[in-house]
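For this view, one protein chain was removed and the others were kept in their places.
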Amino acid sequence: MFGKGAASLPFLVKKERQMIMFKKRARKIYSLIFVLPTLAAFIIGFVYPFFNGIYLSFCKFKTTSNATFVGFDNYIQAFQNEGFLRSFWFTALFVVVSVILINLIAFFVAYVLTLGIRGSNVFRTIFFMPNLVGGIILGYIWQLIFNGILQNFGSNIELDATYGFWGLVILMCWQQAGYMMIIYIAGFQSVPADLYEAARIDGAGKKQVLTSVTLPMMMPSITICTFLTLTNSFKLFDQNLALTNGAPGVVSSSGTMVYQTEMMALNIYKTFYANQNSRGVGQAEGVIFFVLVVVIALAQLYFTRRKEVQQ
Amino acid sequence: MAKVKAKERPQKKKQTLGMKILTVLFTVISVFYVAPVFIVFMNSFKTNAGISAGPFEFPTAETFVGFQSYISGMFYGNYPFWKTIVCSFFITVGGVALILVCTSMCAWYIQRSNTIVCKIIYYFCIFSMVVPFQMVMFTLSKTADTLSLNTPWGILIIYLGFGAGLAVFMFSGFVKSIPIEIEEAADVDGAGPMRTFFGIVLPIMKPTFISVAILETMWIWNDYLLPYLILDKTYRTIPIHIQYLNGSYGHTDTTAIMALIVLSIVPIVIFYFACQKYIIEGVVAGAVKG
Partner (left out) sequence: MKRKNVTRVAALTLAGLMAAGSLAGCGESSSQGGSTGGDAKKGKVYYLNFKPEQDAAWQDLAAKYTEETGVQVTVKTAAEGTYEQTLTAEMDKSEAPTLFQVNGPVGLANWKDYCEDLSKSDIYSQLTSQDYGLKDGDAVYGVGYVIETYGIIYNKTLLQKYCDSDFATVKSIDEINSFEKLKTVADEIQANKEALGVDGAFTSAGMEASSDWRFKTHLANLPIYFEYKDEGISSTDAIKGTYLDNYKNIFDLYITDSTCKGSDLANKTGSDAETEFATGKAVFYQNGTWEYGMLTGKDPKSTFEMTDDQLGMLPVYIGVGDEAKQGLCTGCENYWCVNKDASEDDKAATLDFMNWCVTSEVGTTALADDMGFVIPFKAAKEATNVFVKLDNELTANGKTPVSWNFTTMPSENWKNGVGTALTQYAAGTGEWDDVVKAFVDGWKTEYAAANAG
């Protein structure tokens, strides 16, 4: 999952030098060899499904071959879907809490590990480890742990949305803090030592050094880490599926179950495969989800970048 | 490129009292950090009843079953576990290799030829990184099926396509930083683009190669939904298998699942300890490039 989210601040591409090293007549052949394999796969694996998906979100369909155009019907239904709306608020809350917690923890840990305490390398190794374990497996590991604890109190992770929520938060902190820590450590180490030197000569206290030297210098790392945690939390699926699968539920006025710990990705997945009549709605929800992720990611970049520029 | 070498600065510093306290504190935290994995390991040696009675208790004479769960886990769910390992391994190695070779070539060409079409491709690649999988999951699996890409071989192409964004982006970023004069010199010497790329550019790109390889490996090895939707049901990767086992008509053999979780973590841990330096560099590079 990190593979997708990582390194995604594309918006800073500076104007680069123009250079054409391929002699004109040879270019066509080489473009075939160099670009075609990736391009072909990219079209199959992304471009075509993406546009087809947008098209299908305006259709009623059971399979792709029998789609009929219905306009905005699916979108209207999506916004009336209680489960979907609930999953939006749950996701939003989860994202806010987990982004703040993960970044605070990772920042603090990275700070301590760059102080040079004994065993720094060992700690770093340990804290990063959970990132290598897949979401499904992590979910089941933590389900065992949480239920083991909760059974002493006569409860279960699937019975109380509060437990489910904090369970997911703890799981995500456990997994992602190590990853962000690595990025923050790199950030701390890239702060030039003479800056600290200068600050000390100017008589700055520890607190002042932190707020006026470290933090400003760390802004790029903070931008990256918030971006990564934000998109990862927003798109969370595997962990959600394995840990609570959405439970518990509340019966809505129409008698359908609205699941309390279902995040958007899981909700869309379930809408899609629950019954064949709701596929168009599922696809429309997918498009809404996509727009949300893009808007939020852009907004976040805009705001944190602005901070960086101000420094 | 920023390298993380924790050794560089600290270590030699004198340990003040505060630092000593921190070391102790972090040791305690570390113990809690590895505890979940350890608990799973411990439970893989217990009976099902032993697990549901108390997952945090050490196995007793009554609940200890030794390697029984590992043996029953091997064919649990009517599917041999070794097949899922082979499948995961093949898809990961194959997918990463394909991504590395194809996207590095593509990125270099895009950067160096810099036509409008190339720019469009480049921005589309970047764009693809933010798109959530749920948006394309249905159409992608449908496309993959129409083209018969539902085998471990075919899914490599899907991974190349869906993973191209990050890789092209990272390689492009690096190519930009390579002084073009080197390639021009080669060009003057009469080396064609092929030889220039494989002989000159590729060796320079080695660090990025490793970074991309690490990031893509972490993604593909752990990916669940994409292979689940695309692969034919006769193939299962490890995450698919684990998820499958968790609901088999109420006959859930928890201890066997614990054993399989342990077995599926082992290769990752070995990989981690073998390439820890590269992994951490890869993560940093992945982030800094952005």
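Letters A and B name the chains as they come in the text, with residue numbers starting at 1 for each one.
Just so it is clear, a residue touches a chain if its C-beta (ideal position, glycine included) is under 8 Å from a C-beta of that chain, and two chains touch if they have at least 3 such contacts.
If you're wondering where the values come from, they're calculated on a predicted model, not measured in any experiment.
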Residue of B:73, B:152 or B:286 touching the missing chain in the full complex: B:152
Options B:27, B:246 or B:276, residue touching the unrepresented chain: B:246
Per the touch definition above, residue among A:115, A:159 or A:296 touching the missing chain: A:159
Touching residues on subunit A - with respect to the absent chain: 60, 62-64, 147, 151, 154-156, 158-160, 245, 247-251, 253-257, 259, 273-278
For subunit B, the residues touching the chain missing from this view: 48-49, 52, 77-78, 83, 86-87, 89-90, 93-94, 97, 101, 141-142, 145-146, 148, 150-153, 198-199, 202-203, 206, 229, 233-235, 243-244, 246-253
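Note that only the chains that are shown with their structure count from here on.
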Subunit B contact footprint on subunit A (complex, rising order): 1-10, 12, 16-22, 26-27, 30-31, 33-35, 37-39, 41-50, 52-53, 56, 63-64, 112-137, 140-142, 144-145, 147-148, 174, 179, 182-183, 185-186, 189-190, 221, 224-225, 227-228, 231, 234-235, 237-238, 241-242, 264-265, 268-269, 272, 279, 282-283, 285-287, 289-290, 293-294, 297
Residue numbers on subunit B that touch subunit A, as the complex places them: 2, 4-13, 15, 19-20, 22-23, 26-27, 30, 33-34, 36-37, 39-40, 43, 51, 54-56, 102-103, 105-106, 108-114, 118, 121, 123-140, 142-144, 147, 149, 157-166, 168-170, 176, 180, 183-184, 187, 192-194, 196-197, 215-216, 218-225, 238-239, 242-243, 246, 257-258, 261, 264-265, 268-269, 271-272, 276, 279-280, 283-290
